[in-house]
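All protein chains but one are shown in place.
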Amino acid sequence: MGLDRKTLDMVLYGILLLGMFISLYLIFLYAPPAVNPTNNQPWYEQKIFYVHVSSAWTGFLAFLVVAVASIIFLKKESHLADVVAQVSAEIGVIFTTLTLISGPLWAKSFWGKYWDWSEPRLVTALILWFLYVGYLILRSSVGEDVRRARFAAVFGIIAFLDVPIVFLSVRWYRASHPPLLVFEPGGLDPQMKFAFFFTLFVFTVFYVVLLRNGIRIKLLSDKLNRLKEVI
Amino acid sequence: MEAIIEIKDLEKVFGHKKALRGVNLKIYEGEFLSLFGPNGAGKTTLLKSIATILRPTRGKIYFRGEPLDDDSLVLRESIGLVSHNSLLYDDLTAYENLLFYARMYGVNDHRERINYLLHQVGLYHRKDDTVRTFSRGMLQRLAIARAILHDPPILLLDEPYTGLDAQAARILDELIENLKDGKRTFIMTSHDLDKGFEHATRLAILFYGEVVFDRRKEETSIEEFEGEFWKWVGQQG
Partner (left out) sequence: MGRTARVGFLRQVLYIVAKDFRAELRTKELFNSMFLFALLALVIFNFSFAGKMPVRILAGAMWVSFLFASVLGLNRSFVKEHEKGSIEGLLVIPCDRSVIYFGKLLGNLLFIFLVEIVSLPLISVFFSRNEILQKPLQLSGILVLGSLAISSVGTILSAITVNTRTRELLLPILLFPLVLPVLIGAVEVTAYIFQPKGTISQWIRLIAIYDIIFLLVPYLLFDYVVEE
């Protein structure tokens, strides 16, 4: 078993490292530079888009994992499920923060301003960030182990259900109050598309690697704490 | 004779603390079980588990031979709980407090029942006063009235004598005596050796989440029991 886990780790690290280099190549050299639809100038900042959307999707994926792990925890009282939920939430905050940093940078180059409240992806990412942080604060505010996990699981499920509704509501808000420019990512060259999906893949592998390591560390530290109590 | 309540291998874990480590107990109808033990032994946890306020981590509780299911309504209908907390609402009067519980339990003739109980516990003259103004002894008496509104065949009492002065304790004695009708089952946890011994038909000691002594009163003597009591309760867990 130890050998298998190590092999899997090696494979994942390998994919990740290789993938990162390939992705960078794809983004900067392979995908053609975009043209800014507003002024028909070359638009290099558009390349942030690859990172921005990838981190957004990974942030959402992490939250989906939190929700699923929470459901499993409530049904099976599995400590592992609780650990998965917590670690995934911590990773999710990181990716969502990345989304919120890369988003405004990209937005400035497209809209000329750092934020637009009618951009559903941005606003949903912001709300997602608040929900993540709320989840983690909730966890740290409850003293007792089992109840902490249970409360977090209930909140995780409720919060996850909220995310698509937030997205929809901002979309509809935008329909009633349309901004001057609306970004539709539909019009991508096939090369850009490939670069994007590959980057998304690399981000997902990155998430999985972080998750595995995080779970391992958490399980070990739990064991250590339990031993400390006996002494 | 079949036990009215049977507890099998009951375990309860709070985080990393094991409050109950495999409790086995058979309680028969009409018994008065006095449960002793040092602080932290798990007495309150055990009582709350029987009251279905706590869900066991492992093990099962059987009521009249049937295991408790998720709802355990049948057991809850048959139980009256006098807890550490009074379970009363500060801003309601004594009467209103009892009215709420009577309604929730579905007591048929609640007006008469409430007034009768208020007389029984000697609080009828305070029935329209808010509970906020009550002393500990009065709270305890009202709590007992609350617990027996629905005339439950099983009464759970969690250290009911704690904090009571001599007069209140005497009233409590009387109340308990009145309730003993041969069919009613009592489970009482106590710190007080004398009170617990006096009422009991069965004595048990809980230590560190396990039952370490369990005898009917006639199978032991006060000296033997005192010896056991101090042996276990003397050591703090």
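Per-chain numbering from 1; labels A and B assigned in written order.
One rule holds in what follows: contacts are C-beta pairs under 8 Å (C-beta built on N, C-alpha and C of every residue); 3 or more make two chains touch, one makes a residue touch a chain.
All values reported here derive from a predicted model rather than from experimental measurement.
Although it is not drawn, the missing chain touches A, B when the whole complex is taken into account.
Annotation: of B:Leu149, B:Met188, B:Val211 or B:Val233, B:Leu149 touches the absent chain (contact as defined above). For the chain left out of this panel, the touching residue among B:Lys18, B:Arg64 or B:His84 is B:His84.
As for the chain not pictured, it touches chain B at residues 14, 48, 51-55, 71, 73-74, 76-77, 79, 81, 83-92, 96, 100-101, 103-109, 112-113, 116, 130, 146, 148-151.
As for the chain not pictured, it touches chain A at residues 74, 127, 130-131, 133-134, 137-138, 141-143, 147, 150-151, 153-155, 157-159, 161-162, 165-166, 168-170, 172-173, 176.
Definition applied: only the chains that are shown with their structure count from here on.
If you check the complex, the residues on chain B that touch chain A are 13-16. On the chain A side of its complex with chain B, the touching residues are 144-146, 226, 229.
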